[in-house]
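Comments concern the structure below.
The complex appears here minus one protein chain, its other protein chains still in place.
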Amino acid sequence: MNKWSSRQTMIMAAAALLGTGTMAAPADDISGAGATFPYPIYAKWAEAYKQQTGIGLNYQSIGSGGGIKQIEASTVTFGASDKPLEPADLKQKGLVQWPMIIGGVVPVVNIPGIKPGDLILDGPTIAAIYLGDISRWNDAAIQKLNPKLKLPKLDIAPVYRSDGSGTNFLFTNYLSKVSPTFLQKIGANTSVQWPVGIGAKGNEGVANQTTQTSGAIGYVEYAYVKQTGMTYTKLLNHDGKYVDPEAKAFQAAAANADWGKAEGYYLILTDQPGADSWPITGASFILMHAASKDTHTVAALKFFDWAYRSGQKMAEDLDYVPLPEKLARLVEKTWQDALQVDGKPVWPAK
Amino acid sequence: MSNIRRRKITATIALGASGLATAIGLAFLAAILWTLFSRGIGGLALRVFTQDTPAPGSSGGLLNAIYGSLVMTLLGVLIGGPIGILAATYLSEYGRTARLSTVIRFINDVLLSAPSIVIGLFVYTLVVVPMGHFSALAGALSLAIIVIPVTVRTAEDMLRLIPQTTRHASAALGAQPWRTITSIVYPAARSGLLTGVLLALARVSGETAPLLFTALNNQFWNANLNQPMANLPVVIFQFATSPYKNWQSLAWAGALLITLFVLFLSVIARLISSLFGPRENRVE
Partner (left out) sequence: MAAITIPYQPQLRREARVEWAFRGLTVASAALVLLLLAGVLAALCVGGWPALKTFRFGFLTHEVWNPVTDQFGALAPLYGTVITSLIAMLIAVPLAFGIAVFLTETCPLWLRAPIASCIELLAAVPSIVFGIWGLFVLAPILQHSVQPWLIDTLGDLPWVGKLFRGPPYGIGLLTAGFVLAIMVLPFITSVMREVFLATPRSLKEAAYGLGATQWEVIWDVVLPNSRAGIIGGMMLGLGRALGETMAVTFVVGNAHRISTSLLAPGTTISASIANEFTEAVGTLYTSSLIALGLLLFVLTFIIIAAARLLLMRMERRGAGV
């Protein structure tokens, strides 16, 4: 008798547990996946949005390549990529793309005795490091840029992104612009073949690996640097000035961009002119299907609209650059013109 | 040195080395458990069990991940367990000596050792893509596929332990094979079958790779099987490789929880086997 009732109780408990799953009302969760570059701000926005409206935005940072792949397979409502797709690609895949947030990619190092902002580097030197041409920190080329610093005789351990990522794209795009050898040997793309170094997954992985490995150099989106206090470096920009990575440097780089003229918003902000410009700045993009049957599309657009209007302070706290108002309006007009669900235009939402 | 002396010294050295090997093995276990406990306990707080996974820098817990893991592993075992036991029933009762059974046992062994990531790929292509989205159901299915060969192996072993005499006696009374199996064999092998299922449950609790491409993960609470669901292994994977301290401590807390759960299941399985199992295992 006792054995029966305890067994029965267990079965009922298991059934109740599973039952909650099937009986629950379909969640209003919007699903998105992609770039790790904007992940900190998307997660912060999603948390705040859920508190305000109760609607969840489940964003998984699996890399820009992953975002593109999942939106193509329509397994998510929107994809996110730091590498903008070219207009021809967009047309062929039936996707619409727009910028959501602007940020900067920052080189980070782990050298004993060097504090954030101490080390100065420039594009060609970084390119040489990742090509394997410079392998010790006290190399003449690095020492020349840092006459006042005493650099140790430490092996350089370059850390790169092992997954397909827009951060990779921005970084390699910049290095290809400033170093012809880099362009020829490695090239610019979301995933490239690196001749030396260790691979880590996601911005998080590179940040983690760099802090764990003595002598490492890596590149991550600035929000990761800010939240963890990593040792960033200064960079020499297009105009020959040394700049620190910060919101006003990213803003300066984005200031001259003419988004209106760019078809599909295809614009890459690396190596921009301007005395205060940060050389590795970039926008992160959202991808959605032009014509879809996804009922979550409207909810997603409402979230993005909310982010444009109310999410600015949160973005600035993490040293991202929110989109200027004019650009946000331009993007929302694109939603109106280009996005349809079940054959009907989906914005402005009723 | 005399021959005997040399041989005795060799024996002492060799046996000493074996003691050293054991010490090394135990040392690794101690090191891993020590790290788990010291880093995991620090992350354990009430909120781990009451709050969902947080954004970087915010405070939170593992509630949605714990729930998701429980649901998916239970579902996986509920689907895979009976199928495994039924297949084992065929191998042990109906087709014990058949040629087909040898082939099935071999295939089962292959599936047993199949890399779980390949199973995840399989379910991704067959379920996730046609469905159009990641879901907890796909995750549970991939776990079920891992449970089946494990259960078949242990269940068949357990069923074969039941002496043929009981089956013959039942048949002599006029019972059909199904009646013999369900009324005589299953109850007799009950504890062994339960042990097998518990071990399968323990095995899939720690599986990460198959869930990566099927259930994905979820930042928030989700109880809908048709949507991506958070789960402990993938959350640990994501959080541990991140640079945020709050995420890293949650990852260790989660790792501690999974290990404790698996250990608990193994101990329960061992207990059932020694208290109710076949005579040889019993410690009466």
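Letters are used for the chains, namely A and B, taken in the order the chains are written, and counting of residues starts over at 1 for each.
Rule of thumb we're sticking to: contacts are C-beta pairs under 8 Å (C-beta built on N, C-alpha and C of every residue); 3 or more make two chains touch, one makes a residue touch a chain.
This is a predicted model, so every value here is computed, not measured.
Colleague: Looking beyond the chains shown, say which of B:Val110, B:Ala169 or B:Leu275 touches the absent one.
Modeller: Selected residue, touching the omitted chain: B:Val110.
Colleague: One chain is left out of this view; which of A:Gly117, A:Pro180, A:Gly199 or A:Pro345 touches it in the full complex?
Modeller: A:Gly199
Colleague: Can you tell me which of B:Ala31, B:Met131, B:Ala169 or B:Leu275 touches the chain that was removed from the display?
Modeller: The missing chain is touched by B:Ala31.
Colleague: If the missing chain were put back, which residues of chain B would it touch?
Modeller: Output for chain B: 7-8, 10-11, 14-15, 17-22, 24-26, 28-29, 31-32, 35-36, 39, 83-84, 86-87, 89-91, 93-95, 100-101, 103-104, 106-111, 113-119, 121-122, 125-126, 145, 148-149, 152, 174, 176-179, 181-182, 202, 205-209, 212-213, 233, 236-237, 240-241, 251-252, 255, 258-259, 262-263, 266.
Colleague: If you put the missing chain back, which residues of chain A would it touch?
Modeller: 33, 62-70, 72, 155-157, 162-165, 187, 189-195, 197-201, 212-215
Note that only the chains that are shown with their structure count from here on.
Colleague: How far is the middle of chain A from the middle of chain B, if each middle is the mean of its Cα atoms, in Å?
Modeller: For chain A versus chain B, the centre distance works out to 36 Å.
Colleague: Would you mind writing out the residues of chain B in touch with chain A in their complex?
Modeller: Those in contact with chain A are residues 54-58, 70-71, 74-75, 78, 128-129, 132-134, 136, 216-228, 238, 241-245.
Colleague: Which stretch or stretches of chain A touch chain B in the complex?
Modeller: So the residues of chain A touching chain B come out as 14, 17-18, 20-22, 24-27, 29, 31, 33, 39-40, 43-44, 46-47, 50, 56-60, 73-76, 200-202, 204-205, 207-208, 211, 224, 227-228, 230.
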